[in-house]
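Notes follow once the structure below has been shown.
A single protein chain has been removed from this complex, and every other one stays in its place.
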Amino acid sequence: MSSLEQRAEAARPVGTWDEAPAALSATGVVKSFGATRALRGATLALYPAEVHALVGENGAGKSTLVKILVGALQPDAGTLVLGEAPLHLGSVRDAVAAGIVPVYQHLTLMPHLSVTENLLAFELAAGSPLRGRPRRCTPADARAMLAQVGLDVDPRAPVGRLSLAERQLVEIARGLGRDCKVLVLDEPTAALHRGEVDRLFAAIRRIRDRGTAVLFISHKLGEIEEIADRVSVLRDGQSVLEGSPRAAVSSRTLIELMIGHGVEAGRIPAPPADAETLRVEGLTAPGVFADLAFSVRRGEILGLAGLVGSGALEAAAALAGAFPVRQGSLRLDGQPLPTGDPVAAHRAGVALLPGEREAAGVFPGLSALTNASASTLGELASFGWLRGRRERERILPWLHRLSVNPMAPGLPIERFSGGNQQKVLAIRSLAMAGMKLLAALDPTRGVDVGARAVIHEALAHAAAGGAAVVVYSSDLEELVALSHRVLAMREGRIVARFSTPVATSSVLAALTGAAP
Amino acid sequence: MAAAEPRLERLVTRRPLDYRAVVAPVAVVGGWAVLALMNPYFLTVANGLNIAGQFGILAIVALGELLVIVTGGFDLSVGSVAALATVVGARAVNALGPLGLPALALVGALCGAVNGVLIAHFRVQPVIATLGSMLGARGLALLLSDGGQTVALRPDIDLMPLGYGHVAGIPGTFLWAAGLAVAATVFTRRIRLGRRLYMIGSHAAAAELVGVPVRSTLVWAYALSGLSSGLAGLLLLSRAGAGLPTEGSGLELSAIASAVIGGAALTGGTGSPPSVFLGAFFIQSLLNGLNLSGISPFVAELVLGSVIVLAGLLDFAMRRIGDGPRRPSWGY
Partner (left out) sequence: MTASAPIAVIRTRLAAAPASLYALALLFLVLALVVPRFATVGNLTNVARVAAILALAAFGQAVVLVTGGIDFSSGSSVALTSVVTVLLVPSLGASEALLAGCLTAVAIGAVNGSLVAWLELPPFLVTLGMLIAGHGLASLLVGGVPLEAPASLGLSRLSQGTAGGLPVPIAVAAVAFAVFLVLLRRTVLGRTWYLVGSNARAARLAGLDVRQSLLLAYVVGSLFVAAAGLILTARVSSGQPNLYPSLPFEAIAACAIGGVPLTGGAGTPAQVLAGVLIVAMIQNAVVLLNFSPSIQLMLIGGLTVGAVLVQQVAWRRPSRAWSAS
């Protein structure tokens, strides 16, 4: 057992908690979406009158678990138990009726409807269709609910007119306003400032003291330290820490559990002292990142490190035009590179390896070959005429090189595993001739160990071929092993610059602002 | 990244200006002004009553259409279903006397429910499903009427009072439509099912996540639209004294245009029955006024078509104004 896991073992709960019955417990939950395994055996036990924090990086499976707990999704395997009795939730209505109330991460408000109606959305959704409006629907009732989170808006205003923070508070107020056994809060403070967070925590403590079990999901470890009684950690769909008393686990340990061990990539030879190819100056996107300035050389792999919310992912995306930028400039080989326009970026020789496969990467229904050649169509054609042979000649060798399995270029992309899909997406960029810059966003997320190694090698190959490579990864070990240099970002700014080899702990310290 | 600097708490009491609610009254007033200028007879009481009598049928269908548009879909089958209802109704009344009258409502609701099931449970696009039922209903109507003959009511059955009756000088059909509009207003504002339609249209995924039974609610929406088509068929039958298998084509687009002028966005989530009532009034006035002035009915058609496209543009413009510049929908 590694030292990390020894420490986790030592932090396990003992004593009183094991005796009281859990308010809600989930055991061995498994859930897959097509080729992606979101949860591979997650376990969670929520007890009454306590705040239980759940942490994990993007893609760890937190939101999926939340949806299963509140009945929005059904698990492929695993059991739910409410109190003493097994629980089967066919829909959110069942959960709400059973006393489990969700406050979702991505707001589930209806923009056209008034604040009052949104506050009463659960009531409106439940009950016979021909019933009249719920009882507590006067503006005074609404204001009372809003007061719990300190929000003062006209209850008759349509929710779509409120600011993001106000909407988040309405979503929270909706959850707090019901008596419930279990309250699930998924990233409730994302858009809130300090004063609002304080008020929210006060409300949470009141609810906890009344006996409700509160599940609090957040990536802000500082807040966890403030509000949580116990902590669990999810990584890659599995529970790596189950309900330890928060006082017994340091933030450092939590982060290490969250981002875990990556695969040891081969040592990358130091880059030749080549010319600088990418220069970033004053790059700013308000509320996300500010004043970023750095440069990357040909053949160099630069790692952007940062926890969720640090702006590192968005910054990497912005290099390829996939995230809008308000101020600042990008220069590629001395030429200005347009921002916010992936088409122009592509024309300039910039490639993007997107992190969210299903949403932003894969072309469902089309073959692996078509998926892989999507960015090189111009090169493979003469005067608009697509040459099939040229396409196969360019792409097939890459499929072999990255060991795409099964080796069937005509097979629809959905039939490939997540790791192989990711390889195909990588080929889309790698096959570009004259690629000057490759931005890879979480290139090995949800990918098995073997495929990870292959993708790492491919990135190194791209760099060796003269491209500048910028990688964002939530897996710090992977990032440090892969990159020549690492920039650590926190709260939208670059807070530290490292040359590898560097100890992961040093980078960690920079990410969290703690002393190394 | 945490929200930047602490903000002052705002006492937000603003009443947002709802651009959409303004369109219908403005259209009616503006339209009447223009039409009155073109032909002075337009502004007479007799003509006004004329319009009031005619537009009842359109209003009823438009109200049903509104329910479906609010959910983000639309129903192209309303005209054909109304025609089918008149044919079935005529035969039913001939066979059963007044007891046969409910058949019209039943036929309409059934066709609507079929639409709803196709769309909600089998996930067929509303375009296709309602197009299919439009053709199917029309075909069935032709079939049941021996290839398109009108189905005359028995001489001893007289539904004229229903279709042409007056109450204190106000045309009966107008009152029927007004009554239905009141019912629809209560339904959309106070009944849970009505509110759920708006929830689905506003943000379907969110509606599901708070526990709205989306599929059965959608079936209700289309069934109610079909029901209103059936009721419109009842009025048609009363006025014509016969089942009309070929009637009603084009009614659906007028209904959609009425709803759009009445403030319904084709993307769903908004629209109120009183405004749609006004919208139908506008469309009918337009047809009446243009007819009076001898202007080609095709201008009206042109206007109708443009209204639908303009509705999309208007929607786009209002979203732009409301939300400020936004990223294209294909972005990170």
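In this document, chain identifiers A and B correspond to the written order of the chains, with residue numbering beginning at 1 in each.
To be clear about the criterion, contacts are C-beta pairs under 8 Å (C-beta built on N, C-alpha and C of every residue); 3 or more make two chains touch, one makes a residue touch a chain.
Computed from a predicted model, the values in this text were never measured in an experiment.
Touching the chain that is not shown, out of B:66, B:81, B:181 or B:204: B:204 (per the contact rule at the top).
Within the set A:366, A:433, A:449 or A:503, the residue that contacts the chain not displayed is A:366. Within the full complex, the residue among A:85, A:140 or A:343 touching the omitted chain is A:343.
One of B:95, B:128, B:160 or B:182 touches the chain omitted from the figure, and that residue is B:128.
Residues touching the missing chain, restricted to chain A, are 320, 322, 342-343, 345-347, 351-352, 354, 359-366, 370, 374-375, 377-378, 381, 384-386, 388, 428 (touch as defined at the top). Within the complete assembly, residues 71-74, 118-120, 122-129, 131-136, 138-143, 147-148, 200, 204, 214, 218, 253, 266-268, 296-313, 316, 328-332 of chain B touch the chain that is not shown.
Everything below uses one rule, namely that only the chains that are shown with their structure count from here on.
Across the complex, chain B is touched by residues 72, 91-93, 95-96, 102, 104, 107-113, 117, 121-122, 124-133, 150, 152-154, 156-158, 160-162, 165-166, 191-195, 287-289, 309-311, 317, 322-324, 354, 360, 491-492 of chain A.
Residues 1-7, 9-16, 190-193, 195-196, 198-199, 201-203, 205-213, 216-217, 220, 269-270, 322, 327, 331-332 of chain B are the ones touching chain A in the complex.
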